[in-house]
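Take a look at the following structure, please.
For this view, one protein chain was removed and the others were kept in their places.
Entry: chain A
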Amino acid sequence: MKTLVNFFPDLFQAEVEETLKRIQSHKGVIGTMVVNAEGIPIRTTLDNSTTVQYAGLLHQLTMKAKSTVRDIDPQNDLTFLRIRSKKHEIMVAPDKEYLLIVIQNPCE
């Protein structure tokens, strides 16, 4: 699927947009944001200050987590990172160049 993206970018752009929309409209989701490799947020549904804060902090944490996993076994790689706190859950899915962060309030 990844290589096909390079050949048909338009096709996949719509699909990705749709997926992100669905995630945002899912039950309990507070916000979503896409952060690039340098920690700069590209797209977000939250306000600027919160986004910048989340982006900076989570980027560092994800890099650390990824480094940890790979140090233990270089053939392994981080798939995703979940941080569950009292108020909500932060889910981070790292990609080759990007980081997708979703904050959800799981109904209990």
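Quick note on the criterion: a residue touches a chain if its C-beta (ideal position, glycine included) is under 8 Å from a C-beta of that chain, and two chains touch if they have at least 3 such contacts; residues count from 1.
To be clear about the criterion, contacts and distances are computed from a predicted model.
Novice: Which of "AP-3 complex subunit sigma-2 isoform X2", "Auxin-responsive protein", "AP-2 complex subunit alpha" or "Dynein axonemal intermediate chain 1" is the UniProt protein name of the chain not shown?
Specialist: "Dynein axonemal intermediate chain 1"
Novice: What does the interface between chain A and the hidden chain look like in terms of residue numbers?
Specialist: Residue positions of chain A that touch the missing chain: 1-2, 4-9, 11-13, 15-17, 19-20, 22-23, 26-29, 32, 34, 36, 42-43, 67, 70-71, 74-75, 79-80, 82, 89, 91, 93-100, 102, 104, 106-107.
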